[in-house]
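Okay, so here's the structure we're looking at.
Only a portion of the chains appears, each positioned as in the full assembly.
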């Protein structure tokens, strides 16, 4: 029984590989986390090889036992990598040879690392999508819960970071639930497109052996077989698509985080983080900083970088497999890890943050926020909108230097600006009524929010079932 | 009847805007192409305003007539923008006032440019997705047609740009069809998520008027209403998602183009561009260059840049609308324009390129390409694959310095390497048989290719129906 070669390809290249080449090309540090997918894929491949007569029953059993032994080693942290291992796949083949004996020399029959690594990575990616979706459902649920608490607590809605109109805290939080819903759907779509098994595509041209791809597919739980062997080993769309979904998700989380930073400032004062979820300063004794939100914001940049790395790596590669593709894993893993950790961190943060609804209500009571209400009041009384806008705009401009607001205008003063104004104009400045007036579909009013809450709860329930 | 103000917001800010501010903030040069969507949206909005009593029938009619007049001006290239126009939307409102008179002052009732621009851009984007899908279907069809011509023309399949195993030109071309199919599906998914109408969300908080959003939605042909007004005006996911789909599509086209460049080289000699589709050199009289393919490759970088611009712009913006969002259009338009032009250019190129199948066959007949076939032959005769790999690898290594190939080994020489080898080993080196051996699902063999062709034709048929 010959010793397994130092390298899988030792027959052709017999010189010892340069240490620098080994170090530069090894991917073990990155792809070792795929060990579980690799063992499962190998077990299924071995069973199939037995079914087509390449492995005897005894050989298949000894490989299966060997793979179980390796699984135990990995779980115990006892699997020992060798500096000469090119990747987790060849490390496993090497070790299986030690553990399972000669049968191991048959395992790679009809299989190349090209289709093997694509298969392992797709299985990992499918799980990653599901984990992300579930974590997102948790974050959505948290936001919905907080929205329920603050169903009709008014706050200023902002455009251009200028106070614009009255909304409710619930409505604001539900805007984020909607964004996250799109992330869930994108991840679900990406997962579906990822659910295709490349195994059986060999290096690029399938095999001359009668491999039973369909049997392996069923066992590994893939939805479909890849339709073209060259595409199967050259394709990394699934990695790009999931990373793109993570990048946009992180952009959403960055927007939420930016608001937490703003709201935690002395100037806004809308949010108070508990001491358990803030950090201090090594120099300034008074500081309480919203570091988690800042880091979430900063880390969105990192995932955008991951996406660029992936797209740029793929650009211009001729078919089929090129070693450049090894650079798919670091950005994909980083994007998923970062997104997952950030979703979870923000879910906890949103659970514990205290909202200063008094401060929000005070800010929302700024009469300037009702300027649009006054204009639309005039519209209801027959004034063309563009004139109504001008009338109110002028009133704002005129009162401001006097330190007065729209609310301070007497009926007489209003009448000088437009004879359509009546005494009921003062009611427009009640913040709660202003909110209640905005109950159209999608609006911030309490009835609209109730509808949104019901919709959101349903979405989350459905999200939890996305396999 | 007062003149319309120089700016839509002249009531509040009465000073003349600085020329530099006007120039720096104007988006007319970019968003003017949205005029058609803007006119249609305004017409629908006006009809709705009439239905809820804000516009009289006469007012609605005069607005409708005015919008038609503007449409004619745009079509004739006669619409005159003013340096003070902030964007196409305010230019149209300004001009409508001139054309339709006082009724125009009521058009913006219950509508903000925030929900208006989002609505216009989503309509444009939906059309763009459809156009891209149709152009992709054409390119797929071209590739399928060329694949049919070359169903069993062998060529070398490459990994690491090294000759690996025999495939067929058809199989190679169909790999690209598969890639493009994923692009189609991503664009279809993006289009579906884009098919949501923000109109009625106002600036960020809906309206206090009883707008009939559902009626406008039906008229404008959107699939759904946005569920949250703040999200509706702050969201640019659709632009990101379409641009991401374009970026990955361009990466695919860049891979195809890189192959065209390689294949057109003297060294490969696999493809010959007709003179109509090549360019020459201003200095070197003999040159014939594959410029279209090179530009397609280069332009993939541009679309990756567009994606970065969009994601980075959105990152960290608090809700809701911020003027930063104006920077959504240039990258989205550029991504779609570039992708569309490139798909069309490559469809034409693939239609006219001549394949040098003799050169491909000669290259595919390199006996080294059958090394895997020999190893799998040994496997079928009971040699464990790892040993079979070593035996063949060594045979390659040993014959190479002598200038011989695997095909040149006598049976006696083979027998010294493995007693499992028989006289039938020579048949392995027939390139056509090598292809025929690879007929498993997804493989390059002729029967597999026939199945792939049928599948591909069905996909294209379905793609053409994606609305």
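All chains are identified by letter, namely A and B, in their written order; residue positions are counted from 1 within each chain.
Heads up, the rule we're going with is that a contact is a pair of C-beta atoms (placed from the backbone, for glycine too) under 8 Å apart; a residue touches a chain by one contact, two chains touch by 3 or more.
What you are looking at is a predicted structure, and each value in this text was computed from that prediction instead of being measured.
**Student:** Please state the number of copies in the whole complex; 2 are the ones shown in place.
**Tutor:** Full complex: 4 copies of the single sequence.
Methods note: only the chains that are shown with their structure count from here on.
**Student:** I'd like to verify one number: the distance from the centre of chain A to the centre of chain B, where each centre is the average of its C-alpha atoms, in whole angstrom.
**Tutor:** The mean C-alpha positions of chain A and chain B differ by 23 Å.
**Student:** If we count contacts the way the header does, which residues on chain A are in touch with chain B in the complex?
**Tutor:** That would be residues 2, 4-5, 8-14, 54, 102, 104-110, 114, 157-161, 164-167, 171-172, 174-179, 182, 185-186, 189, 193, 200-211, 213-214, 225-235, 237, 240-241, 244, 247-248, 250-251, 254-255, 257-259, 262, 297, 300-301, 304, 307-308, 311-312, 314-323, 372-373, 376-377, 379-380, 384-387, 389-394, 396-397, 434, 437-438, 440-445, 448, 452, 455 of chain A.
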